[in-house]
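In this view, the complex is presented without one of its protein chains, the others remaining in place.
Labels for the chains are A, B and C, by order of writing; each one numbers its residues from 1.
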Amino acid sequence: MKIQKLDGYTLITYKDIKLRDGVLVQGLPGIGLVGKIAVDYIVSSLDLEKVAELIGPGILLPAGNVGVFVTNQGELQLPSYKFYYYSGTERDFLFLTSEVQPTVWAQYEVAEKVLDLFVSLGGREVVGLCGTAIEEAETGVYYALATPKLGEKLESIGAKRSSGGTITGACGLLPALASLRGLDAFVLMGSTQTSEPNFAAAKEVIIAFSKLYGMSISLEEIEKVINQIREKEEEAKKILEEAKPKEGEQLPSWYV
Amino acid sequence: MKIQKLDGYTLITYKDIKLRDGVLVQGLPGIGLVGKIAVDYIVSSLDLEKVAELIGPGILLPAGNVGVFVTNQGELQLPSYKFYYYSGTERDFLFLTSEVQPTVWAQYEVAEKVLDLFVSLGGREVVGLCGTAIEEAETGVYYALATPKLGEKLESIGAKRSSGGTITGACGLLPALASLRGLDAFVLMGSTQTSEPNFAAAKEVIIAFSKLYGMSISLEEIEKVINQIREKEEEAKKILEEAKPKEGEQLPSWYV
Amino acid sequence: MKIQKLDGYTLITYKDIKLRDGVLVQGLPGIGLVGKIAVDYIVSSLDLEKVAELIGPGILLPAGNVGVFVTNQGELQLPSYKFYYYSGTERDFLFLTSEVQPTVWAQYEVAEKVLDLFVSLGGREVVGLCGTAIEEAETGVYYALATPKLGEKLESIGAKRSSGGTITGACGLLPALASLRGLDAFVLMGSTQTSEPNFAAAKEVIIAFSKLYGMSISLEEIEKVINQIREKEEEAKKILEEAKPKEGEQLPSWYV
Partner (left out) sequence: MKIQKLDGYTLITYKDIKLRDGVLVQGLPGIGLVGKIAVDYIVSSLDLEKVAELIGPGILLPAGNVGVFVTNQGELQLPSYKFYYYSGTERDFLFLTSEVQPTVWAQYEVAEKVLDLFVSLGGREVVGLCGTAIEEAETGVYYALATPKLGEKLESIGAKRSSGGTITGACGLLPALASLRGLDAFVLMGSTQTSEPNFAAAKEVIIAFSKLYGMSISLEEIEKVINQIREKEEEAKKILEEAKPKEGEQLPSWYV
């Protein structure tokens, strides 16, 4: 374990790595938790090793106050950016997730620290994964680009070009700042009609992502979760249906 | 494209320029959008080239949160200060506009960075364009000065001296800080009775500005917009008039 | 005029001075405006010269937003700390006033910059003038100390020792920080039962202050103001009295 001070922040390195043609994949909490679920799922299903952690004054508890988590084992844990390493066949990946987004005033400084680290390890490409609120019923994956030449490749895997708007938080900021450093960069967004955790949208993002980088990620576990949620929703629906008074069983109309 | 880091901010230079007796003309969002409309119009009607962009932690999305824009072509775009270059007959101009004003805590640091850049390019004079809320019905252009000797010239083009108050935001701050560096500086304000985008007030500011610097700017397009808005307002008025119940068609007085 | 940059702040020096056994007297806006009225009055009645001004990101408009004042003569004026010089018989004084108190996050940094300047000029003693909310009907002057040995002198001019509480803002902060630099320091507070501008309380503070330093300050003008206010209040009272319905002229009791 190596500890480095970076003006007010602390970088903890658990393992020294070098990235071949490195890709940084960021998935933080945001709309529908799409990006975070996708990255957490990849990290867990590929059983990736945590190689570094970044802590500091802009990375607070989810409620926005300062403090620490206590794990079920009673251990203190600072809210942090966590980096996981995956060595692919031709290029290497750094997956980044966290319990939180940085506070407003710290978004730029945290993003710059992440890019400093990533570039120093041999990084070349930055991907932001997140959700996008879209009113259409069908799920789909949208992209937005900081590097125009990537459009063709993204179209080829079936992602649709975003038709404009804003992307709040770190999901768009990190790729946009990365491109100022000459890195390739884009955002991949799973469409969601709910702001609740959306595993189906995350699955679509995982599929698009694994196509893009020729990575093989089993979908078995996330499909189980999606099915469980669907079953529970259907059960709830049935209960509600049955609870409805049948014709002729209604309360008299003068009863309020 | 040249990228420079300026403590937390990034200056992107698309084209190296030198300003002869340079004038900086700033028009940011503010009351009636007067300043921003004026500068955007001049930039568009003179078809000026963007020569530089400033991005960083104090220049956020209009809603005040961190993030990026996505263009209609699906490209990521950081909120930024944008600088456009105009080479006049005797002196050169740098027009500055943005989607936003800097956040409160960043106004001074962003203004100082703008002035650092401007002075390094050969800047001599700073003009803030914006709106001013005035209750009189007639539109007019008012000025406030950091450099007393400019009063005569401003009177000669028909601008009226402001009789006091406050100018919030960057419109007055930039000229005031500029004068501390020995630059000539003033504010030109179009009077507005509405906080809605006021193209008529912007037109008055454009006229005053072009008189002042002997610049020829066609008003054709802005007059089209003003006429379109006027026509729509008159239509709406007519519809409302017709919707009014005629004498004898009113609801009986006991009807609530 | 000399301009100095002090990390984000700008110090404008209009006149180079040296202080013999210098005293800094600060009166900023606060409860009853007592401190500001006192210092403004002394500056105006002794016709003191402004020798320096401090501007920067922590000194904003009174409403808390960034911007500039426009004077009645149409001149831009940054909100600032203003320093006035008075050369006494044995020691010299620097009077400090402003339109505003620094924002919360800037109070310490602004106070430290003031003390840097003051010490560099030969400062020895720091006085904070302000109001204190006290429920007793009679006006009086209270003191609180950072330098215990000053108590005797303050008692001798009739000031009463404060019996505890808190002093918010710069009035207590500046003397407290000054004493950490080895300067003599205390606060002189005029008691006020109103948070409205209280000229009577300010007069008491001026009297105590001038006794303390053997300074001769005419009270003629402030007494005029106090009398004018008293007369207006009495007029208003009379009008209200007369407007009261007389016995027998009251509205019938069933009238609501």
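The rule is simple: a residue touches a chain if its C-beta (ideal position, glycine included) is under 8 Å from a C-beta of that chain, and two chains touch if they have at least 3 such contacts.
No experiment lies behind these values; they were computed from the predicted model shown.
Under the touch definition stated at the start, the shown chains contacted by the missing one in the entire complex are A, C.
Residue-wise, the contact with the chain that is not shown comes from C:Ser179, picked out of C:Thr13, C:Ser45 or C:Ser179. When the omitted chain is restored, the residue from C:Leu6, C:Leu46, C:Leu61 or C:Leu145 that touches it is C:Leu145. Among C:Gln73, C:Ser162, C:Gln193 or C:Ser210, only C:Ser162 touches the chain that is left out of the view. Contact between chain C and the absent chain runs through residues 104-105, 107-109, 112, 143-146, 148, 151, 161-170, 172-173, 175-177, 179-181, 185-187. Summarising the interface, chain A meets the missing chain with residues 3, 8, 10, 12, 55-57, 60-61, 64-78, 105.
The rule is short, and it goes like this: only the chains that are shown with their structure count from here on.
Comparing the residue numbers each copy contributes, chain B and chain C share less than half of them at their mutual interface. We define each chain's centre as the mean of its Cα atoms; on that basis chain B and chain C are separated by 38 Å. Centre-to-centre, using mean CA coordinates, chain A is 54 Å away from chain C.
Shown for chain A are the residues that touch two or more other chains, of which there are none.
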